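Note that one protein chain of the assembly has been removed; the remaining protein chains are unaltered in position.
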Amino acid sequence: MSFFPSLNLGALGLTADFTQALSLATEFGYGGIDPDLGYLQTHDAAQVAGEVTGAGLAWGVAGLPVNLTADAATYAGQLAGLPALADTLAAAGVTRVGTWLNPSSDEVTYRRNFNRHADRIATVAELLSPAGIRLGLEYVGPKTSWEVGQYPFVHTLAETRELIAASGAGNVGVFLDTYHWYTAGESADDLRGLTNADVVGCDINDAPVGKDRREQIDLSRELPAATGVIDAAGFVAALTDIGYDGPVKVEPFNKAFAAQPVREAVEQARAAMKVVLGR
Amino acid sequence: MSFFPSLNLGALGLTADFTQALSLATEFGYGGIDPDLGYLQTHDAAQVAGEVTGAGLAWGVAGLPVNLTADAATYAGQLAGLPALADTLAAAGVTRVGTWLNPSSDEVTYRRNFNRHADRIATVAELLSPAGIRLGLEYVGPKTSWEVGQYPFVHTLAETRELIAASGAGNVGVFLDTYHWYTAGESADDLRGLTNADVVGCDINDAPVGKDRREQIDLSRELPAATGVIDAAGFVAALTDIGYDGPVKVEPFNKAFAAQPVREAVEQARAAMKVVLGR
Amino acid sequence: MSFFPSLNLGALGLTADFTQALSLATEFGYGGIDPDLGYLQTHDAAQVAGEVTGAGLAWGVAGLPVNLTADAATYAGQLAGLPALADTLAAAGVTRVGTWLNPSSDEVTYRRNFNRHADRIATVAELLSPAGIRLGLEYVGPKTSWEVGQYPFVHTLAETRELIAASGAGNVGVFLDTYHWYTAGESADDLRGLTNADVVGCDINDAPVGKDRREQIDLSRELPAATGVIDAAGFVAALTDIGYDGPVKVEPFNKAFAAQPVREAVEQARAAMKVVLGR
Partner (left out) sequence: MSFFPSLNLGALGLTADFTQALSLATEFGYGGIDPDLGYLQTHDAAQVAGEVTGAGLAWGVAGLPVNLTADAATYAGQLAGLPALADTLAAAGVTRVGTWLNPSSDEVTYRRNFNRHADRIATVAELLSPAGIRLGLEYVGPKTSWEVGQYPFVHTLAETRELIAASGAGNVGVFLDTYHWYTAGESADDLRGLTNADVVGCDINDAPVGKDRREQIDLSRELPAATGVIDAAGFVAALTDIGYDGPVKVEPFNKAFAAQPVREAVEQARAAMKVVLGR
């Protein structure tokens, strides 16, 4: 098995109900669809799972319903609610959740932030484990993101791997994104140090032209292969080399793209992925 | 203000209702009484506070209702319940809680255990902070305790201070115990490196004769000054030097002592404290 | 005793031989003079000490002859040479050395860099200890400095204190600089968390007008009180409150200033210090 394109309307800046999303994913040849935890909580999870399977699709990655940098009271509440949510995901057959790492803080030093993340990740992973769910951590690469506060935090693959190791959790890996990989100045060989077991999810995007790598701004991106600023071919070749078999999605954070009718946007995103993924 | 003897029947191995405990504390000249969280939850906390104050007593230290080494699900549940419990303690005027540190693990390495403790302590401290409560951490000193599992953990004052620093919390300090101070091989000068703000609570006990320091077993102790194995005078002198103004209790873990009638035992404990505390 | 102005010609961008420097320091009412290790190595250290004392001056802070971020071979060589250099400093009566912390790296992650610094500092401090010398660490505050490489490093007082604690060394403290304190966005109260024992040395400088705090560039500064951008009064008040009794110098990194004749520059620097220090 190999990696497959997964549809996530929210990540495209689009809105539609789940039935329509399923229909669009099938029509345009997606291999998977990202789960919506809110939808699963208000519907029969097993039945939804059947619809996805029936459409010949696999699940992508759900968002982690715990904020790793929340204040203690918020964190305590989200943690207490996690086992039930994990059960819902498990009932639907979802096996991957992901979250991103805030690359900057005005409150806590790097080391304190690291310890906080390491233990919270370990705790969350322990709660996800009985449900058979893996957690993917997405580092945020742009300098314009990590320079914001007084204390820059994890914003590279190397640091993310240190964090995963420190958590000691067996069901935690990295969630890759071409955009962060590019803005962090990393190479295809950096990815080849990973195995399929280390990668929980993946995004492919491109970056706008006319900006230096260190000037790129996180929420202003392009569809894959739109500009060629990012070496998507090198990235995908590395994914292939390490045998990654999970979902790949697009998250362009692009207003012009998202202003299109949903159907056209979904089709266009799929076509862009085909250029890069070769399938 | 100076430190004061506080009555904790449970720590003496005794049982009585709160009204009786209050009466005994007054009769035998204790300066304080340790709060019982379960009792406060089932009574009017403000009214109980009034009774304590009315009896001329101050509060000692309540037990922390969170297990720092619990599995993630248990921890998540206890954490979620903590704010309400902290409010109850605050309503009663309690400002100190304490817990002990398990000095050994068969599951996690020292470093992983340290990170886990540091973040859990930070999270707990953040939840206690709005209620104006400080948390005291009691290290467990005997070699016979830290050698039990495959990975010894924090069992000295120096390590406990590292842990408190790593938590980054302003409302966390140490809970001292002559017995752990002795079994850890520490000196009065080690205590002089602390300030009153660093000490949340304190126990005074003695150790049985006939055992080497490293052979002492945690749950087999004596009343203060019973044997003279522990240099209680040096310990108390250091407490005085640093201006400690909190509660001091006795926790003999001694069956013969606890087999006495409650009234006799409370009187005897108080007399033993007087020898050591000079008051 | 209180803090005193110390003359360091190199830090002013000036050049003169030691005899002339001593004469200028006396003429313009400096309280001390910074040692030049190279000079001490090539002269009779005890005799130089006598000249300094005879001129009514105290020693300031010498530069640490070890590069904390050097490659292993360079580091090994510098380390091996340190005991003899420490003896030379001790023979001259010098008790303070200082070095700055590179706030950025392209090679090593924050954590690895932190561990490297912590152990190298511990090792250096152990070698300085028999000579009775304390080591001061100067953090570099400007965002334009810590954002340079892929991995920002220690650039605040809070992080520097974490590093000192991690070293475990009793003879290591902080070397303060108004310029770094300002660019790090710190307050006078942050300084009040220190004691005299925590501070090994101090610089006072001002920053140019017309630049946001985060735009300031390290090697472009002004004499103390030249612009009023930095709250020197608040800084000095905090130094007074904590009882700092060591040297204070000026390091303006200012070409126009350094282009003056040595005598005029030394006089001008002293006058600027008087405005800020009140003496």
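The chains carry the letters A, B and C, assigned in the order they are written, with residues numbered from 1 in each.
In this section, contacts are C-beta pairs under 8 Å (C-beta built on N, C-alpha and C of every residue); 3 or more make two chains touch, one makes a residue touch a chain.
None of these values were measured; they are calculated from a predicted model.
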Hey, which of C:Leu79, C:Val148 or C:Ala258 is the one touching the hidden chain?
-> C:Leu79
Missing-chain contact among B:Phe114, B:Phe175 or B:Tyr244 belongs to B:Phe114
Just one of B:Ala184, B:Ile204, B:Ala226 or B:Ala269 touches the chain that is missing; which is it?
-> B:Ala184
Quick one: which of B:Glu147, B:Glu215, B:Asp245 or B:Glu264 touches the chain that's been left out?
-> B:Glu147
Determine and list the subunit C residues touching the chain excluded from the picture.
-> 71-73, 75-77, 79-80, 82-83, 108, 112, 115-116, 118-120, 122-124, 126-127, 166, 168
Residues on subunit B facing the left-out chain by the touch rule are 109-111, 114, 143, 146-147, 150-152, 156, 158-159, 162, 184-185
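The definition used in the following text is that only the chains that are shown with their structure count from here on.
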Cα rotation angle, subunit B onto subunit C, in degrees to the nearest 5, is 180
